[in-house]
Every structure is written in C-alpha cells, then in structure tokens.
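Reviewing the structure listed below.
All protein chains but one are shown at their positions in the complex.
By letter and in written order, the chains are A, B, C, D and E; residue numbering begins at 1 in each of them.
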Amino acid sequence: MKYIIGIIKPHRLDPVPTPTAENGIEGITVSEVKGHGRQKGHSEIYRGAEYQVSFLPKVKIEMAIDETREDEVVSAITGSAGTGKIGDGKVFVLPLESAVRIRTCETGKQAI
Amino acid sequence: MKYIIGIIKPHRLDPVPTPTAENGIEGITVSEVKGHGRQKGHSEIYRGAEYQVSFLPKVKIEMAIDETREDEVVSAITGSAGTGKIGDGKVFVLPLESAVRIRTCETGKQAI
Amino acid sequence: MKYIIGIIKPHRLDPVPTPTAENGIEGITVSEVKGHGRQKGHSEIYRGAEYQVSFLPKVKIEMAIDETREDEVVSAITGSAGTGKIGDGKVFVLPLESAVRIRTCETGKQAI
Amino acid sequence: MLKRIWAHSGRVGILGLATMALASQPALAADKLDTGNTAWMLTSTALVLMMTIPGLALFYGGMVRKKNVLATIAQSFAITCLMTVLWMVAGYSIAFSDGGSLNSFWGGLSNAFLVNMGKDTLNGSIPDSVFMTFQMTFAIITPALITGAFAERMKFSSMMVFSGLWVIIVYAPITHWVWGGGFLGEAGVLDFAGGTVVHINAGVAGLVCALVLGKREGLGNESMAPHNLVLSVIGASLLWVGWFGFNAGSAVAADESAGMAMAVTQIATAAAALSWMVIEWVLKKKPSVLGLISGAVGGLVAVTPASGFVDPSGALMLGLIAGAICYWGATSLKNMFGYDDSLDAFGIHGVGGIAGALLTGVFAKSAIGGTAGLLEGNAGQVLIQLEGIVATIAYSAIVTFVLLKIIGAVMGLRVSREEEIEGLDYNEHGETVH
Amino acid sequence: MLKRIWAHSGRVGILGLATMALASQPALAADKLDTGNTAWMLTSTALVLMMTIPGLALFYGGMVRKKNVLATIAQSFAITCLMTVLWMVAGYSIAFSDGGSLNSFWGGLSNAFLVNMGKDTLNGSIPDSVFMTFQMTFAIITPALITGAFAERMKFSSMMVFSGLWVIIVYAPITHWVWGGGFLGEAGVLDFAGGTVVHINAGVAGLVCALVLGKREGLGNESMAPHNLVLSVIGASLLWVGWFGFNAGSAVAADESAGMAMAVTQIATAAAALSWMVIEWVLKKKPSVLGLISGAVGGLVAVTPASGFVDPSGALMLGLIAGAICYWGATSLKNMFGYDDSLDAFGIHGVGGIAGALLTGVFAKSAIGGTAGLLEGNAGQVLIQLEGIVATIAYSAIVTFVLLKIIGAVMGLRVSREEEIEGLDYNEHGETVH
Partner (left out) sequence: MLKRIWAHSGRVGILGLATMALASQPALAADKLDTGNTAWMLTSTALVLMMTIPGLALFYGGMVRKKNVLATIAQSFAITCLMTVLWMVAGYSIAFSDGGSLNSFWGGLSNAFLVNMGKDTLNGSIPDSVFMTFQMTFAIITPALITGAFAERMKFSSMMVFSGLWVIIVYAPITHWVWGGGFLGEAGVLDFAGGTVVHINAGVAGLVCALVLGKREGLGNESMAPHNLVLSVIGASLLWVGWFGFNAGSAVAADESAGMAMAVTQIATAAAALSWMVIEWVLKKKPSVLGLISGAVGGLVAVTPASGFVDPSGALMLGLIAGAICYWGATSLKNMFGYDDSLDAFGIHGVGGIAGALLTGVFAKSAIGGTAGLLEGNAGQVLIQLEGIVATIAYSAIVTFVLLKIIGAVMGLRVSREEEIEGLDYNEHGETVH
C-alpha cells in the first residue's frame, strides 16, 4: 500500500476527484497548510512596515491507496490540480505498511 | 520505529490516551483536518443556493513509536476512538527511519 | 529520497532555513498543529471551571529531500529550532518512494 | 384617575409614590409632549435594543464552543423578533393596561394589538408609541437572558415556544405587578429599571431551565472553554453602553433623575468589574478577561434596581459588593449544587439581581429617589424589597417549571445526543462558521 | 415662498402636503431651534452612519468568502469617505437647493461647498448643518448598498469612480425629485424615509451592475458559502438599531411621528424576519440564521417608505408580506434569471423596496400620516406610488448602465481572473486576515 501526499493550490481542491468506486480512491483527508518553493510568497505593508509573507496558502491532501492504483491516482491529482503555473505543488508517495479501519477493525486493503 | 497516523472523529480526541510512561506513547501531535470517505459530507443552503460540503471535520493524530509498541498503540487508538458509526476513521502505519529530539540531539528510540 | 517531518515551537519557524540553492532545501510545507510530549500543556480557568489544555501550539514542517542532504537538513532544523528548553520538538525521517512536480510532471529528484 | 395615569406612566409611577402630593399636578403638566424627553427615550429604545442584538448575542456567542456559536446568536435574534410581535399583540396590554378589578395582578387584554395607541396618545411627556417600544425592548432582553442557562443543548423550536409563552405568562404579569399598577408597586418595592422584573425573573427562570434540561454532554470531561472571548468583550461593551438606555432611560425623561442614574450605573459597573478582577487575581493568580467583563455585567445587573435611588458613593459600595457576590454566584454556588447553568444566567443575573434589589433597600437615599434605605434608618425598605424578590422568585420558578414540563412532554426540550456532540449550528440551522 | 420652505424642510415637506393649509404657520413657528428635535437628529445622524460602518460593512463582509472579507468591508468604508466629500461639494446642493426653473428635476449648484450654510442657518427647527449631515448619511449608505451586487469581483478603483459619479448623477437628483421639491414629491408619492430614493434606487442599480459585470468565477461549481455569519449577524443587528435613526429620524423631529415611525419599524422588521424564517423552515426543513437576518433586513427595507404612514397593525401585515416577497426575491427570482447578485442587493433592497412602496399605498392611514391608502378607500395612492417606482427604476437603470459601460471602456470593471481566484484582499489591498 502507498500513502500519497499532495500539496496543491487552494482553489484546485474542488476539481480533485473525490472517492468513488471507479477511481480507486477510497477516502481522502485534506488540510490547510502553507508552502514555500519556487514560488516565493509575497510582502504585505502595514503602515509603512513591510512584512515578508514567505508562505502561501496551499492544501494538503492525503490518501492511503492500494499500490496497484498508484499511477492512476497520481495522474488524477496532477491532471486536476495542475494549472501550468508556478506553485502548482507536488505529489509524494510514501510506503504504507498497514492500515486499520477503526469502525470495523478491518486491516490492510480492506481498510483503506 | 513506526510512524502512526490516525484520522478520527473530532469529539473522540479526548478519550485517546495521552502519553504516559505505561502506554508506550511518548508524544503525540494532533491537527485539524477534513475528510471524505464512506461518510459523504452534507449540504448547506444559503439563500436558496445549496452548497455541497464534501469534507467533514476530523482530527489527525501522529505518533512516532517504537515498533514493539505498534499493536498496543494501534489498538489503544481504535479502542478509544471507535463509536461503531460510519466515519470513525483510520489508522495508518508508516515506516520511520530515524528520529531526533531537537532539544538534546538524541536520536533513535531515545528521541521518540 | 527522504520525507522529513519536524515538529517545532511556533515562534521558532522564522529562523528555520527557507529554501535556497545552497542549503539543499527545495521546498517546504508548514502547518499549525498541537502537541503533547514531555511538555504537558497548561490549564485555563473560566469562571471557576478549570480546563486542561493538554495540547500546546506547535508548527509542523515537511520537506521532501534528496537522501544525500539528510544530515545537512536535519542539523539545519535542529540548529535553528532548538532553544534547549522542554518542548523543542522532534525531527522524523521517513522513506520517500517517489515525487512528482505537478506543473511539469517531472519526477524523482527533479521533483522535490 | 390617579390609577390611570399610574398605569400609563409606568415606572415613573414608582417615583411618583414619593411625590404623591404632586402627582395630580405633573399629570396635567405632563400632557404636553416634551421633545427633549422624547429624544432621549427614542435614543434609549435604540440603546436597549442594541443590548440584545448584537450585545447579548455576542456576549453569549463568544462563550460557547465554536460548533454552537451561530445557534447561540440565533436565539437572541429570533427572540428579538418573536417578542416584538407578542408584545404588540398582547404583552403590552397585559403589562401596562388598567386591568380593572384584577389590576393588582394583570392589565387585561383591552389594549391588545395596541388598539388604544393612537399616534398622538401621550404617556406622560412622551408619545405612548415610544413608551410602548421602549418597554418592548425590555420584553425582548428578558427571555434572551434566559438562553444563557440552556445554551448548547436546547432545541430551537422548543426554545421559541417556551420563550413566547413565558413572556406572556411570566414576564408581562410581573411587569404589571411592579410597574403597571400591580401589588408590588403598590407595596413600595423599589425597582428603578428592572432588577426584579428583568434580572431576578430571568435568572430564576434560567436556573429552572438548567435543572430541568440537565447537563451538557461531556461536561466535566471535555473542555467547554469559550471559543472566542473577543466576541464576548464586544458583547459586554455594547451591553454596558446600551445599559445607559436601560437605566437612565427608565427615568422616562432627560432630567436630573436620568443623569444621576447614568452616573451611578457607570460607577457601580466599574466597581463591580474591579472587585471581581481583584478577587480572581488573588485567588486564581491571574485576572481573566472573562472575569473583568463578567464583573461588569454583574455590576450592571445589581445597579439596575438601584439606579434611581442611590448616590455615587452608594453606587461605589454596591458595585464592590455585587462584584464579589456575582463572582461567588458564577464560580462557587454553581459548583456547590452542580447544575449546568451554561453561561451563568442565574449565577450573574439571578444572584446579581437579588443582591441589587436588597442593596437598593440598604443604600437608597431620599435625596436621590425620594425613599430612604437602611443606612438612612429605614430598615423596613429591605423587607419590602424582600417581598418583591420572594414574589418574583416564587412565581417565575413555578410557572417556568410547569411550562417546561408541558413543552418537554409535547415536543421535547433537548436536541439528540448526536446532534449535541456534532454541534447545534449545523443540526439546528444547517450552517457553519467556515 | 412655500417653495423655499419646501426645498429646505426636506421630507417634512412631504408630510406638509397633507397639512398644506397649515404650512405657512408652522413655517414661521419653525424658525426657532428646538433642542429636543436637534438632539434627536444629531443622534439619528450617528445611528445612520453606524448603519454603513460598521453595520453594512459587516453584514456584507460576513457573507463573502474569506479571501474577500477585507475588500468587501473596505468598499463600505471608502464609500463613506468619498460620499461625505462629494455630498459637501455638490450632492447636497443638487438634492436640496431650489433649482429655479429646473426645480422639478434638480436643485442646481447654488449651494455647492455648502456656501449658503451658515452656522446659524436653520432648517425647520434644527440647524441646517444637522439636516445636511443627516442627509449625507443617506447619500453614504445608498451606494454602499449597491456593492452587495458586485461583491467579490469589482476593481476597487472602478468601484470608487462608479460610486462617486453615481451619487451625483443618480442619487442626488432622485432625492430632489422626492424630497427636494421635485416632481415626484409634488405628485404626492409617499416615501417617508427612502424606500424609493434609497432602496429601489440602490437595488436596481445593483441589478444592472450584476448583469453588466457578469458572474463570479466558479459560481455553480465552487462553494460560495458565507465565511462567517457571526459578522453578518452583528451587521444586521447594527443595521436594525441604526434604522431607528433612518426611519424615526426622517420625522426630522422628536415627536409623535418619530415615535410611531420607530414603533412600526420595529414591528414590521420582526414580522418579516419571522415570516422568512417560517417559510424557510417549512420549505428547507431548517430555519437558517442567514434567513432570519435577511428577513429582518427585508422588513426594514419594506417599512422604510411606510414608516410615517402606517399604524402598528398595518406594519405587522406589511412585514409578514415583505418577508415572504424578499424570500422569493433572494432565492427564486435570482435563480430564475441566473444573474449573480452576489449578496442580493436587488433581491432584498430592490424587491423589498418595491414591495414596501406599493404596500405603503395600500396600508397608509390618514390618522397616521395624513394620507389614506387603498384599505381606506384611496386606490389612487397605489398608482401614485407606482409612478414613483417606475420613474426611479427607469432613471436609475438607464444611467447606471451608461455609467458602467463608460467606466468599463475606460478602465475596466473587474479584477483579472487570477486575482479573483486568489482573492481581492491581497490583490486589491495588499493585506490578508491572518
């Protein structure tokens, strides 16, 4: 199993596919984060004092998936979150050793 | 070492065991996230316009633990966070390669 | 490649090195979290009722890096985020299998 | 004849007692509209409305958990709307009409739908329309105060039914007793701006609600800490500012009585806030913001009945005492008995109201309001005050209890356990703060 | 001679119509300052200013998405500043001077920069400085209301240019028509506090803006849910409180007319809120907080023209009807035609204003404002009201359209797509809520 972490632009969340039987995504967890990469942030000026806001709002999405769906899911994300502009974000794939569904205590592929 | 990620219902955080000498949990980090799985979200209506709120509030907990405590910790979470209702959430176990305690620069098991 | 997760004190984010060509950090994602470890939280009293606030504000930083930069990056974090006081936080290193830059679909080391 | 004027001139009537000899004379003189008095009463009405929305709505809204903030605010707002209509339909008539043979107890329905209120009908030196609307804002805030006791768990529908019935069956009659020519006013109870009618009444009703509805889910285990005290400070501040309309407006004139009422209100409020602050600082090591604003509200409550009767020094003492008593009411008393008066409707309004009503009997000065208090040798006034307190508590407690039991049987009082845990904002109103 | 007094005494002039026989007499009597009336008008001015800042700013600011909250609030605040200066420079003169041969249409520029306003110049029984500033607050809120229609997408610079020109070319003349001695006032249109001048006018201009600017990016796909209704409830509450200055202040005196205006305003507002609440509860299963406050604002709008002419029972009916109509305006009507009136400037102010203007003709009572309405047998009044509505809609719509087209051609109206997606707060003002 794999644990997919995606960092995307905030207003690109809506096009990201939500779980359906077909698209291999069983569940998805999102959170608000801030990021700094090639896209550098901006500055805000308050009464003459300039503050560097180095971090821009991003959205982090996390999905535990079956490894067979890896390519499919990664390209679903890149496909829908990409705008071709700087700051589009990244997708990272981490190994996932085990998973448990709290409600039923099912484990492994049943649990994601 | 293992890195445990749990996604649970927001009002089930309080029963989750906090670190004690006995329960094998040394530290815990939590954050507010939103999730979508079998439990699908709800809709809100503002002046006749219906908006789909696909993501429901969840809490994410993260713990770095010694691999010998894995079962113990996972069942502590499932035991306390479970309500038996849809949307209870998941526990994921990822491999953890190394850890450093910033204050002391201790590493490995000393650091978690 | 490695996926570095650091949990640090909120007001220690500013000294943490932002990505530059030299320091081996290509990008960084941060989020607000709360933590409990050896440092235990505090209590707040509202009209005589005492509430235990077990979790203290922390900042989580995440960086995907090339494994050759691991030591460098970890010590950059510990160096800048450490105050020597309880609650300084941890750095965790997880294995990272693959990475994709959404904008260009570059993968691997090009993508982090 | 006096009766009629009495019934019409509302709380002025009370002051009138002291100057009974002069009563027939000003009555005639009063038959002319005074633009200055009218200007102040128009303003006071706006100020008292502001106390409930957004004042009380925010004061309470900041103290609940985030999942219930909209539902809490909605209670004050919806009550404002409902009470307005009910006051026009029947409340004003019951409170301020001449009830004939039953006038000691209620005013009857002869003025239902305000049929007797012409455009040019005067009430003393101001239009009756202004007096009616001014009193309406009191009928709005009183049930809104009660919502603090059952916050975070009562059904919106049941809350509306309860508040609507309560204002007609409990509030309007008690108002009549004290200000409308009823038996408490006749007995000489001093209540300048509503310590008995508004605060003891609402506080006691709140206590009964807290007892009947039971505790919130998770109380004692989970944190019930206020989610955003900034909102509560805005609310408390607007309550304070608006209270000038409440107390100084209760002079129903822009005169010396109004001026002194404003001065003593300001002094007692500040003293009570400082008193709470110092006690908490000593006992709990830190002066909390919630403590400061709670003390201020406690002072406002306590000085309400006294505001037309005490002088600045009396107000200072009264405030210092009231701050301490309300601190006890909102911290120790509640824990002693273990009821869940969520936002201390009883702990502050009930306890502060009782303290204020008694202290009015202690500190009243004849040079201010025409009646001497205990310190000027008139011990009897404290007993008269006690009569007012006991009558209000008894009636309010019993009728509130019966009302809740009936409504509970018919439609239930609380949301389901799941809804309560998930939050009232979404479950009762379909909305969330994003 | 009558004309002069007329032009000066503003909306009082309208009431004057009914008592034309008496007009010359009070004119003389009015030449003395009345401190009570002045006190109330000073207060009313403060109240109406509070309606825009912070009232409307928050009402609108809470309804947008978080990325646009500062930009939305900034529109009301910047409009307040700009209109103040423009009103002093030319607006007051155009609206309230004697325009000589063109007096039916505008008042000319003879009083530009307030050159004729000495310290001791009276306007009826109050200083002209007070009347001017009171009217200024109306000139502030009207363009601020329009911003609800183009929220979340219009450029700040274009918004400023548009609002500035609009107040001079559209608002000031229409004000003159109705209150300044122009043809609608002469025709006998009843508009006590600005249903036509302010609300229909702003609502229609808003509709044109929504049509010309087009829809927000993502409408229909993304969630446009209000980010923080707590702010909107504060805003609606302060609008309600401040509206006492708007309506009761429009009596330009602290008298019976002001008193009755306040009472009926309160009643109609509450009735409209309850009406919207019940309809939504039945149709959508939950009574929303946004619905409650929207209904209240709808009621305030609808009772505005009526507030000096109807009695409490008329206000109750008017409010119940207006709540239902505004519900339809803000939900069905909008979806029917598919324009993106972001915060329902037309749906509530336009629709509610039209309903209120017509219902004024229905419920007007001669015992209240000197003019009978349909229910008292004077069907013609409804037609006269219609004349006012049609004239306002036509002029406002056409001139607004032309203005927008010109400004659009010169400097553009909307921010870029990227800026809109990222949010106006940072892109237009360089700031964010942290």
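Rule of thumb we're sticking to: contacts are C-beta pairs under 8 Å (C-beta built on N, C-alpha and C of every residue); 3 or more make two chains touch, one makes a residue touch a chain.
These figures come from a predicted structure and were not determined experimentally.
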What are the shown chains that the omitted chain is in contact with? A, C, D, E
Answer key for D:Leu56, D:Ile293, D:Cys326 or D:Ile421 versus the chain not shown reads D:Ile293
If I consider the whole complex, including the chain that's not displayed, which of E:Leu82, E:Val197 or E:Ala391 touches that chain? E:Leu82
Which residue from D:Val198, D:Val233 or D:Val415 sits in contact with the chain not drawn here? D:Val233
Can you list where chain E touches the absent chain? 33-40, 42-43, 45-46, 49-50, 53-54, 57-58, 61, 69-71, 73-74, 77-78, 80-85, 88, 113-114, 117-120, 126-130, 132-133, 136, 156, 231, 234, 254, 428-431, 433-434
Considering the whole complex, not just the chains shown, which residues of chain A touch the missing one? 44-49, 51-53
Take the complete complex as the reference. Which residues in chain D touch the chain that isn't displayed? 34-37, 39-40, 43, 47, 66, 225-230, 233-234, 236-238, 240-242, 244-245, 248, 253-260, 262-263, 266-267, 269-271, 273-274, 277, 284-290, 292-293, 296, 311-313, 316, 367-368
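By definition in this document, only the chains that are shown with their structure count from here on.
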Once you count every C-beta pair in contact for both, which comes out on top, C-D or B-D? C-D
Spell out, as numbers or ranges, the residues of chain A touching 2 or more other chains. 31, 94-95
Junction residues of chain E, two or more chains touched: 223, 225-226, 284, 286, 288, 290
